[in-house]
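Next up is a structure, given as structure tokens.
As you look at this complex, bear in mind that one protein chain is not there, while each of the others sits in place.
Up next is chain A:
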Amino acid sequence: MNLKELVLENSDEIVSRWVEKQGNHSLQDYSSTISDDMIKQMNHEFADIIISSLKEGGANLENLDDFAEKVVNLGWPFGYITEGLQIFRTESIKFVLDQQGTENKEDFIYVMDGINEWIDPLKTRLMNQYSANWNNIISLQKLALEELSAPLIPVMDEITVMPLVGTIDTDRAKLIMENLLSGVVKNRTDVVLIDITGVPVVDTMVAHHIIQAAEAVRLLGATCILVGIRPEIAQTIVNLGIDLSQFPTKSSLKKGFETALELTDKQIITSENKREDVEEILDSIGKE
């Protein structure tokens, strides 16, 4: 009997053996967070894919890709796929050899080759797809990170705020500098407030980039105020011996904004019209 037919005819038997072995073998570390039903369902789907690919004499690529994507989305380990296929390979070979009842070396190699020919393309495709999915996720996140990297917010004529959040690496530092300078020119800014409340660590490199940015802003004729310096950051900056005296610094965005208003000859005036109205009414009542 043809090897393929033999496996196909007994696919139920092989799959049930496979399911038994596969169980939650490669998911042991995760099993507490994954329900048994979920594992059963995925195993079932996995088995379907393997068997159907044998039936059709080639893998149904769409199904394979979908399955790989599913595993990635569930956050399951790579080992689930590789071990799953490995166990399937072993079980199929064992089963076929049992059926044929042969201990002949040639037969063994023939069976192994046949099964490998069938499993290996599946494995390659699934692995490629799995890693491609991961890479896709990573590059999307990188893009998302870049998008929220360094926004420049004009809050008033001549005053602009740039809040920095998160770790500043070389790439982001470049982006910050570019956004800052083009924004200053575009918005005709006189004062830029750089807010570092959300920067977890200010080391010499971060400080160096901030100093360079401030210097470049100064060359464009605007003033840079560094705000949002937390007490512990202030202490580490002093410990590191970084000189930030070339430009004004403030503890909070509020204080920085007040300074910016002073620098641009602006003032906040609280409107008191309403109160005056009330007082007038009270006065007129008093007169009567």
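Descriptive notes on the structure:
The rule we apply is simple: a contact is a pair of C-beta atoms (placed from the backbone, for glycine too) under 8 Å apart; a residue touches a chain by one contact, two chains touch by 3 or more; residues count from 1.
We adopt the following convention: contacts and distances are computed from a predicted model.
Taken from the listed names "ABC transporter ATP-binding protein", "Serine/threonine-protein kinase RsbT", "Dipeptide transport system permease protein DppC" or "Phosphocarrier protein", the protein name that UniProt assigns to the chain not shown is "Serine/threonine-protein kinase RsbT". Annotation: of A:167, A:182 or A:246, A:167 touches the absent chain (contact as defined above). Considering the whole complex, the residue from A:116, A:236 or A:251 that touches the absent chain is A:236. Seen from chain A, the chain kept out of the figure touches residues 167, 169-170, 200-205, 207-208, 211, 231-233, 235-236, 239-242.
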